[in-house]
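Every protein chain but one is kept in place in this view of the complex.
So that you can tell them apart, the chains are marked A and B in the order they are listed, and the count of residues begins at 1 in each.
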């Protein structure tokens, strides 16, 4: 448990303006609904006004335009959610690892493990692997030959990094992540499939977080690239030879097929799929449940989600999707007839 | 191999009415197509009448209305499939574990492991963990600090339970499940992402089964809740701060984004996705392949699946989806013109 802090102390570290008792003592963050009097919460959406009015939190982070909505001690700032994230980081610092190699870990003689690094129980570190300072390799992880992991990175339990991959500094890889498995490279030959050896690597920048059970395949020939600051949720699949541009974020279940290039500062919604060999420019936002089947050359938001409905309505309307070209033809015929009728009349 | 049982013995345990030779000896369950004479099968759908007529099974479980469809020894009951499930449970009892901690397992000194529990090869149990009676932790599992697992739960090989999570009694967690990884909490700040520490837990009730490679994230602030009797198939993603109501079942690949509340007795079809911050009431059924983008306030079945077609037809019809508002406008114009024409005529 970290030491409690006052609103004044928070503001002196993170900026913002304290309104009300600056000596209010905060021990933890809390949600509007469940925060206790020694906790600080945040307010960003006007639809939660009633919750703000009812909150038992000791203090609130909010924007200037919401300042008057509560009488609680508060910190007024420009980006309350990011501010709140930083308050939570102060109150919940990352757990420090215990430097050292567990007696049950298997570390190849040629691996470089600095004294500040932690290799947990049952982890396996291959020949030529290089870990950075303070790297924490969780229990049961496997880091294969010659892979490199940057300073202050943390791999939770049961992560696999295949041979020759590179991961930057301050990475967070959650359990079940697989980096550098073979891409899906198969050539059809007379009804059989011939495997294309996957000789590229996965190269991951700094400050990347990768969610549980996400997979990023190694390149077929050239490398698969994940740039600095990319954030990937759980159960994502990144195909071989993709590039994910810096500071792009992808929600759970989204996927990118092989050789697609996604720009910087994009957001990809849950369960969205981007097909292969496409180019998506910077600042593109793909909505959840959307399949992107062509390159996108213009920043903006793109959507292709089938609207759900009560099952009976859906069935009635959807049957017509398969007859849209008939409908269009009949409309065209009718237009001709009516216009002709008019001309004739 | 369990001892064989007669139809009379089955009915005395499970109820139902035996028709035909009640001393028919049953050694195992079988499918209509492949059951042998010492096996019992079940019949629930009239479309399988031909298979029932051809089956070589020794006995059949069926409903009263189907009783006359076969001359085989049979058990007549109200819910043949559930009855059959229970017959199979009698004939195929769960494999008993061998109590004890394997010599290669790593168990923290402060963990509480009852003598009846089994901790398999290579498993890692963190400090403060508490296992219930007869819990079976499979090979390579990692249970992190202070997590609690209820009586008679079984974790198959390579399950990860992160710190501070709670799992009830009689849980079944299949291989590759990850409980309690960080939720996807990131705040945008000037084009960079700031991590929101995920300090909630995952709290799972009793009698929950979770399929292979499914992930359930810990809460951002409050907990992620999975209630009693929930059944999750493989490769499912449950986002942070969700609640999955009691006795809800979700099929493979389905997902729930963060902070969504799903009611009790719901069924979610394969590859269905429920977006974040929604409320789904009890007894809602979501069809496969559907994206739920708004809260559902009324019990019922909801669907949003794009109908597939031969590729050429699909292309022809689907092109028009992107011009539906044009079509509607042209129809409106035509209606005006025709009605006006009529008025003028």
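In this section, a residue touches a chain if its C-beta (ideal position, glycine included) is under 8 Å from a C-beta of that chain, and two chains touch if they have at least 3 such contacts.
Please read all numbers here as calculations on a predicted model, not as lab measurements.
J.: Out of B:12, B:46, B:92 or B:110, which is the one that touches the chain we can't see?
T.: B:92
J.: Based on the whole complex, identify which of A:213, A:248 or A:267 touches the chain you can't see.
T.: With A:213, A:248 or A:267 as choices, the missing chain is touched by A:213.
J.: What subunit B residues would touch the chain not displayed?
T.: Touch set of subunit B with respect to the missing chain: 28-31, 33-34, 79, 81-82, 84-86, 88-89, 91-92, 102, 104, 120-122, 138-140, 156-158, 172, 174-176, 209, 211-213, 229, 231, 233-235, 247, 249, 251-253, 265, 270-271, 288-289, 305-311, 314-315, 318-319, 321-325, 327-328, 331, 334-335, 338, 341-342, 345.
J.: Touching the missing chain, which residues of subunit A?
T.: 104, 106, 122, 124, 140, 142, 144, 158, 160, 162, 176, 178, 181-182, 184-189, 191-197, 199, 213, 215, 217, 221-222, 235, 237, 239, 253, 255, 257, 271, 273, 275-276, 286-287, 290-293, 300-307, 309, 313, 316-318, 320-321, 323-324, 327, 330-331, 334, 337-338, 341
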